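Sharing a structure here in structure tokens format.
With one protein chain withheld, the remaining protein chains of the complex are depicted in position.
Take a look at subunit A:
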């Protein structure tokens, strides 16, 4: 009898505890539902960034690099331009009427960001430690290598970095580029001009003998003059990580651009066509030797967005 009543007591105490805990849990769930969300959203970041409220976004692009950033018949085209269009539309600037394209040369890119002339730079901008002290980068969105392009008449003579060192050959590159620093490291004397296009023009006029730059940029010129030039594969040993330049004082905008690139990366990885894949197949794909894929962007923040609930499979 005593045993039964003791069991009853334990049972009713357990029930009381269970009911109390369930009610507490329900109350906690209710409170949690009304609390401010702990993760920042894309919209929060947009409000923090300096582009909030701007009618147009100013993007610095190259206008003389075929396949990457080119201005032809008043219309900007190329891989960088397509990526810029995608990022702009992710930030709320859909269509060219909402984008102010600013032409930037290789050496202008950092001053343009620092001076507020542009909000973003998408122009074969390699991520380097020195540059990261002056501007922020989101990316990489492309990994390329440094190569040398020679006119067909010299294709048997210039094959190695050693050949480039010969004083007889005049090697040309664009000022303020990573190539300039890399060639100096290999003791190659270079003639520095403003744009890679000037080097190509100089070679065709007989003033220079070789041009060195990113494979992507050289591939662009090769697409223009397929019979006049050849790209020589040289072991410079460094890979160029192309990133999108953002003013250093606007970490929110950097985060947003990185998040947009990550979104495209995930789409591509899941086997769905992504904005990156579209841009790549429309511009670079036919002219590069090896097939490329979008690299994973680095330092992507955890943000929430409206389309987060969409199925991933």
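The working rule: contacts are C-beta pairs under 8 Å (C-beta built on N, C-alpha and C of every residue); 3 or more make two chains touch, one makes a residue touch a chain; residues count from 1.
Going forward, contacts and distances are computed from a predicted model.
Per the UniProt record, the absent chain's protein name among "Fe-S cluster assembly protein SufD", "Multicomponent Na+:H+ antiporter subunit D", "Integral membrane protein" or "Methylamine dehydrogenase (amicyanin)" is "Integral membrane protein". Residues of subunit A in touch with the missing chain: 11-19, 21-23, 25-30, 32-34, 37-39, 41-43, 46-47, 52-53, 89-94, 97, 302, 304-313.
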